[in-house]
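One protein chain is absent from this view; the other protein chains keep their places.
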Amino acid sequence: MANAFAFVESRGGELRRVGLEAVTAARQLADGTGGGDVHALVIGAPGIATKAEMIAAHGADVVEVVEHPGLALYSPEVVAATAAARIGAGTYRAAFFSASAQGRDLAPRVAAKLGVALGADVTAFETSGDAIVVRHPVNTGKVIATLTITGTPVLVSLRPGAVTATRAPRTARTETIAPAMDPGSARVVPTELLAGNTAKLDLGEAPVIVSGGRGLRAPENFKLVEDLASAFGNAAVGATRAVTDDGWRPHTDQIGQTGRLVSPDLYVACGISGAIQHLAGMRTSKTIVAINKDREAPIFKIADYGVVGDVLEVLPVLTDAVRKAKHSH
Amino acid sequence: MTDFYAIDSALSEEERAVRDSVHRFVDERVLPIIGDCYVEGRFPRDLVPELASLGVFGANLPEEYGCAGLNNVSYGLIMQELERGDSGVRSFASVQGALVMYPIFAFGSDEQKRVYLPKMASGEIIGCFGLTEPDYGSNPAGMITMARQQSDGSWVLNGAKMWITNGSTAQVAVVWAKTNGDKDERSIKGFVVPTNTPGFSARDQKGKLSLRASDTSELVLQDVHVPADAILPKSGGLKSPLMCLTQARYGIAWGSVGAAMACFEEAASYACNRVMFGKPIGAFQLQQARLAEMLTEIVKGQLLTLHLGRLKDAGTMTPQQVSLAKRNNVSMATDIAREARRLLGANGILAEYASMRHMANLESVYTYEGTHDVHTLVLGQAITGLNAFQ
Partner (left out) sequence: MKMAVCIKRAADMETRFKIAANGTSVDETGVKFDIADFDGFAVEAALQLKEKDGAGEVTVVSLGPDTVQETLRKALSMGADKAVHLKADAVPADALAIARVLAAELKGGGYDLVLFGRMAIDAANQSVGPMTAELLGVPCVSAASQLTIANGRGTARRELEGAAELLEFPLPAVVTIDEGIARPRLPSLKGIMAAKKKPLEVKPSQVGESRVKITKMELPPERTGGRIIGEGPAAVPELVRLLQTEAKVL
């Protein structure tokens, strides 16, 4: 019987899917040890308390709610101090965070405040005697490490999608908690949340690359590729040699034997047949999606997920779906 | 794969750091554009300031002249990496460093060194080297370019030079000429000639099918009047320009290995990815034999240049040793480039791939700075003591 803690991430007054995944993970751990209590903490501007029901529905026994007008934006110092105080106030075997942009900022701060170990960016976990054993991709995902973490509690940040948020309704108690420090006294002050994500990422660095080829038929259709990249938010735009030779895109965007060699987490090949010189530049990508009219195109041979169809028809629908998926996180 | 013999472990940390910097420069700045430059017959001039700030020009000359002060192994590694990009880019650096900065450093006055070397290291001044003449290639001793000293001590130069890399781009030419009507090669002296001197003209040689990303020019000197201090005071006889060529050939021995490595890597990668008859062509014995042969020759060339570099750093390297390395490595690289091109099948004739570009370039490298045949005779003479040139 071990208790578990979950930090439930939110943005703009809405819970993020990864936040509920943390609750599910905490529930799984508690149940796996014979059924302890799950405490879930959610922090936000007044109104966030209305989300307690949703959190309980995913398996929290106690929902700890911190509402403060100064916490509409993620305030790292206030949230870290509050989470550390709440974790420290209970007896937890593990505390789950999300390995999201926010969670990866938050979890190490909390771990240092509590003086406990953190398993970061975890794709799977289990309890093993006194320890928590986690799996964590290292070396850009080319190697998977299994880590054995000791101490109490163990902090875990979960890679988005590592567990599927699952309903497990409880009759939860809601506790209203004050932030552990006055948001007005924070040194690091969030000043603005910018919707969309316009920073131009380099092809060599972007976790996602959306790339276009002749299948787009005309240079102006590259807009569809750019739209999909911007829906991902962390994507760069690439192109084939044919397209850069024709001047549709600058030569610096070319991926292939003579261009950039890339291996992003996700490569989306749009209207690219997969000439050998192009494949040489991207075949080490971790996940490859191909959209192409020609079912026999070589790109499908190496794609993890192939969609046979006109890229001009598929892209707008995909862009829309990606945008929705990103916002529900 | 191209460090099959763990030669990295025989390099110092500094040598590896130099190699890695130039390697990354070539990957990022040269390889993406060089195929197009080659097709268009254009030297990538924009790279000159970047190469200069990286510090490749005269990199083995002392720091007091604005140079990097590297050892000769590091210098060789720079040449290897540049030629992994293109022989034309390496040729530019060879000419600037080994054929213009080196003679100014070795034969020049303090004033000439102070005026020219820092500005050549920084790429503000580009140089060319005028030795070869239309009718005197392998036989430079027969040159007819003549410098006559005037009563005020100044000089007037007349003659023509051919196959001059950077000729039309250069602000300064090191011109080799016989002096005062003396036809003996012992009268040969070097002159530092600003290319805007009246009577000096340079014209690009058209129609090249090799070294297309490099400027090659013909120089004409018609009553070119230069002051007394234009002469390189410590130069004397044909051995002076030949000393420069030894420096340049040393770099070529390294550079050609770089070109061979580029072709081998391209071929090996292609062989693993290109599927024919249902499997990668690298799974067929014929292609494996090709690749095994290429790698073996590259390793031998790498070991040869590294030891040559150690000898040069120890001050014991002989010109004949340089001849052996230039002769072997350029010939080896030429063969590898051709084999790589063949392995690439039809794709191998495209400028998108590097092998045919290297193959064509290396025909020039095979021919310049002492042809393969001339170096054969140099070695023959070293072995037998008998001169087979005449």
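Think of it as A and B in the order they're written, each chain with its own count starting at 1.
We adopt the following convention: a contact is a pair of C-beta atoms (placed from the backbone, for glycine too) under 8 Å apart; a residue touches a chain by one contact, two chains touch by 3 or more.
Quick caveat, the model's predicted, so the values are computed rather than measured.
Per the touch definition above, the residue from A:50, A:91, A:150 or A:176 contacting the chain not shown is A:150.
Of the options B:63, B:111 or B:182, the residue whose C-beta touches the omitted chain is B:63. From the options A:32, A:76 or A:90, the residue with contact to the chain not on display is A:76. Shown as candidates are A:13, A:141 or A:184; the residue that touches the absent chain is A:141.
Mapped onto subunit B, contacts with the missing chain fall at residues 3, 6, 13-14, 17-18, 20-21, 24-25, 53-56, 59, 63, 68-70, 74, 78. The omitted chain makes contact with subunit A at the following residues, 11, 73-74, 76-77, 80, 100-102, 104-105, 107-109, 111-113, 115-121, 123, 133, 136-151, 159-162, 164, 187-202, 205, 207-208, 231-234, 261, 263, 265-266, 286-289, 295, 300-310, 313-314, 317-318, 321-323, 325-327, 329.
Quick note on the criterion: only the chains that are shown with their structure count from here on.
The distance from the centre of subunit A to the centre of subunit B, each centre being the mean of the chain's C-alpha atoms, comes to 52 Å. Here subunit B touches subunit A in the complex through residues 31-33, 35-36, 266, 269-270, 273-274, 347, 352-354, going by the rule given at the top. The touching residues of subunit A, counted against subunit B in their complex, run 241, 251-252, 254, 257-260, 276-277, 279-280, 283.
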